[in-house]
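The complex is shown incomplete by one protein chain, all other protein chains being positioned as in the whole.
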Amino acid sequence: MGLKGRDLISIRDLSREDIEEVLRASRRMLPLAVGGKVNRGLAGWVLTLAFFEPSTRTRLSFETAMLRLGGACVTIADPASSSTKKGESLHDTTRILSGYGDAIVLRHPNEGAARLAAMASDKPVINAGDGAGQHPSQTLIDLATMHEAFGTLTGLKVVLLGDLKFGRTAHSLAHALGVFGAELVLSSPPSLALPEEVREHLDQVGAKVSDADQLHQAIRDADVLYVTRIQRERFGDDREYQKVAGSYRIDNAVLAGAKDRLIVMHPLPRMGEIAPEVDGSPHAAYFRQAALGVPVRMALLSLMLTGKAG
Amino acid sequence: MGLKGRDLISIRDLSREDIEEVLRASRRMLPLAVGGKVNRGLAGWVLTLAFFEPSTRTRLSFETAMLRLGGACVTIADPASSSTKKGESLHDTTRILSGYGDAIVLRHPNEGAARLAAMASDKPVINAGDGAGQHPSQTLIDLATMHEAFGTLTGLKVVLLGDLKFGRTAHSLAHALGVFGAELVLSSPPSLALPEEVREHLDQVGAKVSDADQLHQAIRDADVLYVTRIQRERFGDDREYQKVAGSYRIDNAVLAGAKDRLIVMHPLPRMGEIAPEVDGSPHAAYFRQAALGVPVRMALLSLMLTGKAG
Partner (left out) sequence: MGLKGRDLISIRDLSREDIEEVLRASRRMLPLAVGGKVNRGLAGWVLTLAFFEPSTRTRLSFETAMLRLGGACVTIADPASSSTKKGESLHDTTRILSGYGDAIVLRHPNEGAARLAAMASDKPVINAGDGAGQHPSQTLIDLATMHEAFGTLTGLKVVLLGDLKFGRTAHSLAHALGVFGAELVLSSPPSLALPEEVREHLDQVGAKVSDADQLHQAIRDADVLYVTRIQRERFGDDREYQKVAGSYRIDNAVLAGAKDRLIVMHPLPRMGEIAPEVDGSPHAAYFRQAALGVPVRMALLSLMLTGKAG
């Protein structure tokens, strides 16, 4: 059915075919995501970025994507400069914004906000993070990074490391990888284990899921080591946070036993989870992952607005 | 004489002919204010938006207007990120900004700021709100909304409801409607009645003005019900505010006796003045009114910068 005119609130809104279309289109966008390349694929289209919670990298990579295709952006970068201060409902704000530009990228602190906004808007809404909820374009970037490295997602062995309880990116990624037949190996502090209902959902989509006994062993067999950030704000007690955060830190020694082809990913920003020395290693894929935000979002915006990509 | 190169500080700066030109141009802009329509009418022009007080909807609809015509924008969205913090005068700031882009849209907390800025600038200045002062492009949008609905302004019966004392939009709109020969019916809490000098001015321009005895009766005869927001910050005492604010609230029951063709308008954001159930009614015109901000501002910018519109 294609993505044209649809909302993108959760990665589960997309079929395997939808995702494959985005991945194909992202590859076609790669040569267009460079300086001096003039492309007019989205000329005449205006994207509204409504960030009621700041998120610099997400905002800038959406904007860059739109601009690289000849489109234009209007932006609320900061909740403080918005009418929500005057007490306006998200419904009214979204409905009004949908009368201006041609699609809305929404970032909001409250879970469920994107779904609510999509109901108010008569233009497509892309969820760019709503509280502990979804952030589906991040998942598409994660998949594109693996696909670029390995040419496929099926059969990849992916270690998910870190906060698997609260980390929304981990849940969405696990779902998508499950759909594509990747093998998931979970490694988290006990207090941050994958919630039971997410695990049940993964079983339902037929995902192969196992728990890592030992991180070293899991890394030895893995194609992808996906590290997530442990959020300080999830812990009442700072000592508890320090204990958990210190329990895993990826450096070159940890990676010594890995396969040559292993890639290390991270949605960034990182705190101490990955040592800077890893940046120079051939395993490091997290900055490439960040850079792929532009071509993947070029593909997504192009498909959602025009039904075509390149 | 046309609008090219002129400032727009108050709606009174515009003659009836000027306003008619904007309304005609706005209608021509309607088919251009949609996604994927490439227009280069303002290619090569740069608009500076200097918002020393946040106003998301005004800023974004001006920006969208400029971008839809192939123009470009540079924006101060937030007073906190501006040099005024360093103690620079508005005169100096405006004079410097007028050396960059080709026109300035100014929003400022202080009444009279726009007139002062226009004196400092050698490029056109558009007042997008200065304290309790003017906001003329809002009035043009209000007129365009009525004109779209009825094909004329002359002879329309318009009920102005709410804060007619402090509400700057109401004063500007009353003036413009008076000039076009509409009939004004005023309905406000006694403490928020139209100031005597505004009333005298309306007499001078030959406006037909009366007071609503009963809101129900006034609505029954009206073509337009224009609701304004009662601003909490105008009341020292919150109980006083609650009493006044609660004294009028438009819902479907209130609108039951209205003519079929009645439209309900509101400059938004609304608080409790219009019940959400009205959104689904054929009377609701306030979201359409907001959306018309883009084509009306396209017309205005085009006429002010190039002297032409489409």
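Letters A and B mark the chains as written, and numbering starts fresh at 1 in each.
Assume contacts are C-beta pairs under 8 Å (C-beta built on N, C-alpha and C of every residue); 3 or more make two chains touch, one makes a residue touch a chain.
This is a predicted model, so every value here is computed, not measured.
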Subject >> Among B:78, B:221 or B:279, residue touching the chain not depicted >> reply: B:78
**OP:** Determine which one of A:87, A:109, A:155 or A:269 touches the chain that has been left out.
**Re:** A:269
Original post:
Which positions on subunit B touch the chain that was left off?
Top reply: 40, 43-46, 48, 72, 74, 76-78, 80-83, 85-88, 91-93, 95-97, 99-103, 305-306
Original post:
Which subunit A residues touch the hidden chain?
Top reply: 34-39, 51, 54-57, 60-61, 63-64, 67-68, 77-78, 80, 268-271, 276, 287-288, 290-291, 293-294
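We take it that only the chains that are shown with their structure count from here on.
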Original post:
If you fit subunit A onto subunit B using the CA atoms, what's the rotation angle, as a multiple of 5 degrees?
Top reply: 120
**OP:** State, to the nearest whole Å, the distance from the C-alpha centre of subunit A to the C-alpha centre of subunit B.
**Re:** 40
